[in-house]
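One chain of protein is taken out of this complex; the other chains stay put.
Right after this comes chain A.
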C-alpha cells in the first residue's frame, strides 16, 4: 500500500464503481422490483384466465395457475366471433398504414432535410403545429365525412388518412439530416441522377434504422387503434381484433375464458414484436417527445 498523497478525484472513483448493499440501494431495488411485478401481473393473469372456464375465473380465491380449458375457450371464441378474420383485418390495416407511412414520410423527410426551397421553414413549422391539434376536434367530422364518402365498413377510411404523419416526417428529417452526408446527394446529382432516383438509391438504403423505428411505431398504433375503428366498422366481419373483443364484452353472460383467449391472441403478436425490437420501438416512441 502506498502512502503517497492521492489526488482527490481518483479516490472517489472506486467507491462509486463497487456499490455496497446499503439501505438506499436496497430500497431502490425493492421499488424497481415491486413496480416490475405490478406491471407484469395483469399479463400473467391474462394468460392464466385464458386457460380457465368462466366459473373458474370468478371463484374464491381466483386462479393463479394455468388451467386446462384453453381448447374449449378457443373453440368458443371462434364460434362467437370470426376472430381470425378480425385479426386479419387488423393486420391488413396495420401493414397498409405502415407501408404508406414509411414511403411518404421518408420522401417528405428527405425533401425537408436535403433541399433548400422557398417556404421550407414555414411549411415545416406548419407541419409541427399540426401535431398540437387535439384529436377530439376531429372525431365527429371524421365520422360524418366517412359516412358521406360511403367509406363506412371500409378499411380505407382508416389507412388513407393515415398514409403520412407529421411525427413520421419529423423523425425522418432529423435522421436523414444528421446521418446522411450532403456530399453524397450532391455527387449523385452531378452524376445526373433524378431527385427520385437519389431518394430510391441513396436515401432509402441509408435510412434503415429510422425506418425500422417509424415502421414499428406506426404498426403498433394501428394495431391497437380503437376509436377510429369503432366509428368506421359496423359489422362483425369488418371488425378489427380490439373491436371484436369489445363486442364480446358487450353481451350478457360474457364468456370470460373465451374473451381472455382472444385478448391473449391480440396481445401476443405485439409481445413478440416487442421482444425482437424493443430498443428501436422505445427510441422511436420517446423521440417524438424528447426531441420535439
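We adopt the following convention: a residue touches a chain if its C-beta (ideal position, glycine included) is under 8 Å from a C-beta of that chain, and two chains touch if they have at least 3 such contacts; residues count from 1.
Methods note: contacts and distances are computed from a predicted model.
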Which of "Assimilatory nitrite reductase (NAD(P)H) small subunit", "4Fe-4S ferredoxin-type domain-containing protein", "ATP-binding cassette domain-containing protein" or "Cytochrome C biogenesis protein" matches, in UniProt, the chain that is not displayed: "Cytochrome C biogenesis protein"
Among A:136, A:178, A:235 or A:253, the residue in touch with the chain that has been omitted: A:136
Interface residues of chain A (partner: the chain not displayed): 8-9, 12, 19, 25, 28-29, 31-32, 35-36, 38-40, 42-43, 45-46, 49, 57-62, 104-105, 107-108, 110-112, 115, 117, 120, 123, 127, 130, 133-145, 147, 160-161, 163-166, 169, 184, 188-189, 191-197, 199, 201-202, 205-206, 220, 223-224, 226-227, 231, 241-243, 245-246, 249-250, 256, 259-260, 263, 266-267, 270-271, 274, 278-279, 281-282, 285-286, 289-290, 292
